[in-house]
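With one protein chain removed, the remaining protein chains of the complex are shown where they sit.
A, B and C are the chain letters, set down in written order, and residue numbers restart from 1 in every chain.
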Amino acid sequence: MRYILKKIGIFVLTIFAISILVFLAFQIIPGDPTTRMLGTQATPEKIAALRAQLGLDRPVLVRYFDWLGNFLRGNYGESYSYNMPVHELLSGKLRITASLTLLSFLMVLLISFPLGILLARFAHSWFDRVMMVLNQIVMSIPSFFTGILFTYVFGLILKFFTPTNFVEYADDHAGFWAYLVFPALSIALPKAAMVIKLLRGSMVRELSEDYVRTAYSRGNSRWQVLKGHVMRNAMVPVVTFLAVTLVDIIAGSIIIEQVFNIPGMGRLLMTSINGRDLPVVQTIIMIIALVVITVNYIADISYKYIDPRIRFR
Amino acid sequence: MKKLKNSHRAPNYNLIWGCVITSIMVLMIVVSFFWTPFNPDAMSYAEKDLAPGGAHLLGTDNFGRDIFSRVMEGAGTTLSIAFCAVAIGASFGTVIGGLTGYFGGAWDEFIMRINDAVTAFPSILLALVIVTITGSGRTNIIFILGILFIPSFARVVRGEFAKQRQMDYVKNAKLMGVKPGRIMFVHILPNIAPVLLSAVAIGFNNAVLAEASMSYLGVGVSQTEAVSLGRMLLDSQAYWMTSPWQALSAGCAISILILGFALISEGLGTRPMWRPTTKRRRKQHA
Amino acid sequence: MLDVKNLTVTFNDDHPAEAVRGINLHMEDGETLGLVGESGSGKTVTAMTIAGLLANDSAEINGEVIFDGRDLLHCSCSEMRLVQGKDIGVIFQEPMTSLDPLMRIGHQIEETVRLHFKLKPEERRSMALEVMRLVGLPEPDLTYKKYPHQLSGGQRQRAMIAAAFINHPKLLILDEPTTALDVTVQAQILDVFRRLNEKCGVSLLFISHDLRVVRRVCKKVAVMYNGEIVEYGDTEDIFTNPQHEYTKQLIAAVSAGRRTHV
Partner (left out) sequence: MSEPVLEVKNLNAYYYGNGVLGKKLKKQVLYDINFEVQEGEVLGLVGESGCGKSTLAKTILGLHADYDGEIIHHTNRPQMVFQDPKGSLNPAKTVGWIVEEPLRAYGKYSPEERRKRVIDMLERVGLSAKYAERKPRELSGGQRQRVGIAVALIQRPKFIIADEPVSALDVTIQAQILELLLELRRDLDLSYLFISHDLNVIRQISDRVMVMNEGRIIEQDTTEEIFTSPKTEYAKTLIDASLL
């Protein structure tokens, strides 16, 4: 039990540290928001008034706790360029990016597990060599290039989907998911290739372990050894990598949203970065940071159930 | 004891192909500094949207610029950025990793925590955050990627140093009175060279990907500064119908660059050419 | 029970030293045969070939291994699998790595039964507990649920023996089972093997580089050098008057006589 309490303690601590980091990062930015908001007729008095109004003149610590308090209550401040509350801006977009990420992660699992096991079973055969070369190539193609290829081949030529008009969830559930298939696939492909390589490598490594020899000596067939013993042992490193992969997919979705112009959080992040709309950027980064920490935390906890040796440390 | 011949070992295909691909690309880039078939920025309205073949090997874009020379130039920019970023990341990473790995103690714990925290975040995200603060542009990108690569290098080097530190030959060196500096760089470094080179190759792989992504997102190398493959991809996306080969050539160039480095790291990491294969365990039942 | 005729194993990859050059072995039911030799003498390869655990993609095996009238070398994998675990049990050297780290001890011991007999879980469980008691594992029902890393080296080796012996095989092949253990624990494990042989009549093929260990358990000894059997006979004769030069060297190196030195 103490083990779990300790873990939760560290989890809260990390979140607190990240929030400080993110907040400070955006305080040291050169240039003052007020100058841009006021535009050309920025006179010193107006700037001072606006600063006071926005509370920018209060000491950093006070502003931090004020920001944190608001953040926890869901009020993320005002967007500079859209001058409407950030949370309104974000509401729909969060769900889009989340569904894109989860769909992509699901694809990674569906593609990599069967193939990984199959390649481990036929390791060092010609099939394995051919697939691994293919795997290496797919891994090297950046997701946005795959995205462009998909839009070109499946969108413009085969007309499976019309590339530019995104289908809102509200008006057509099936259409929404159908449109997301190709973007999710273009994120998932390189990641799945990496998982395949890791899973296959891990299983082949486990196959040379002594306990596999013992399993054979008891009369297990090759499949029984793979299924009963090697699979679980090979999973330990794979789980760590899956956590990293999920986080990478979030990053990947930001780029893919540009390719398929999906109005998700990523796209908003890019426009606000170019427009230097800091509250929006700060909020999105904070949300992603929270998700990343939670994912890592869950992976950390799941080790206990996969590898009993860790449980007793 | 007969000298172990390496010839009958299965040649390390990954490494061979990796070197072949990378050296072709590097050759192309080096040539592009002196000569390119056409001036990459020369627009000629007459030759707009020519299909590949003939004078323009890869055709021309919507402004009539020769795509092949732009790809050569773009690859040069991407690779040079990647090179500088990896140089920064590898050098600082090796020193930090070496010191913390070899000496351990409180510093080791502290820096390890930071490394874990930074590497937990996808480098692209961090880069985007910093770009918001520092602004884009070639030099900024180099420093951002360079700094972001330090933790991943430091982690790899630290792991290797910590592992080698336990080995008897290092204890032996200490007993002889060899100074720590010499132990680290003369004794330990040659033994971790394969892993280090593999990490450098992975570094290049990630650097090219990161630079291309950021340029594609419009926050990398600005259009006026230099030609970048990522930027070409972004600009050519709108001209799918008229000149798809523009995006295709830029995208393929990026992929080939990444593939070259990925193969090298694969070849170096698992079974470097000069180290004979470990004795294969005779276990699997046929 | 076991007849090995002119067994030759040659490796076509990088370490010819482990080759086996035409050896003949014979074992009756209940017999204990020691196979002694240094690393590289081919003793382990011989044992693994008999147990059918040699991946023959890298090796070329010919000769015959007649076990209960059937030549194991020329039968298919599926036929071989019927023998492995049921009639032949194997125990390996490294107790630390020879057990599946993520599977409970009881479950691993039962696996040998599950593969060969259709039994209800309770029956399998009682068989497992019974064989665990036989090999001297402390509090079997507690150890049943434990994981390998929670046991000591000696206990893990006992679990290995239990797993290999649960189906009461005719032959137990022991590949240096005590080398990785401490001296005091070694003695106990050797007693377990002796008990299994005397009480349950299982024959033992004991592979080791250490003559002292073999002498405590085996009635017959075959000394292997460079892939050939250079001496074969009753243990006591071999120790009292070794014929082959190499055997003499082996015994001299291990004998307890103090070396006179200045």
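Definition applied: a contact is a pair of C-beta atoms (placed from the backbone, for glycine too) under 8 Å apart; a residue touches a chain by one contact, two chains touch by 3 or more.
All values derive from a computational prediction rather than experimental measurement.
Looking at B:A46, B:L175 or B:M241, which makes contact with the chain not pictured?
The one listed residue touching the chain not shown is B:L175.
Just one of C:L2, C:V192, C:L205 or C:L250 touches the chain that is missing; which is it?
Residue touching the absent chain, from the options given: C:L250.
For chain B, which positions touch the chain that isn't shown here?
Interface residues of chain B facing the absent chain: 1, 3-4, 167-169, 171-179, 187, 190-191, 193.
Could I get the residues of chain C that touch the absent chain, sorted low to high?
Those residues of chain C that touch the unshown chain are 38-39, 182-184, 186-187, 209-212, 215, 239, 249-250, 252-256, 258-259, 261-262.
Methods note: only the chains that are shown with their structure count from here on.
Between chain A and chain C, what is the gap in Å from one C-alpha centre to the other?
52
Taking each chain's centre as the mean position of its Cα atoms, how many Å separate chain A from chain B?
22
Do you know which chain B residues sit against two or more other chains?
Residues 280, 283-285 of chain B each touch two or more of the other chains.
Got the chain A residues that touch at least 2 other chains?
Within chain A, residues 210, 213, 216 contact more than one other chain.
Name, in rising order, each residue of chain B that touches chain A in their complex.
Residues 14, 117, 120-122, 124-125, 128-129, 131-133, 205, 209, 212-213, 216-219, 233, 237, 240-241, 244, 247, 251, 254-256, 258-259, 262-263, 266, 280-281, 283-285.
Report the residues of chain A in contact with chain C in the complex, numbered from low to high.
209-211, 213-221, 224, 228-229, 232-233, 306-309, 312
Which chain C residues qualify as touching chain A in the complex?
Residues 51, 53, 77-78, 81-86, 88-90, 92, 94, 97-103, 111-112, 115-116, 147, 149-150, 160, 163-164 of chain C touch chain A in their complex.
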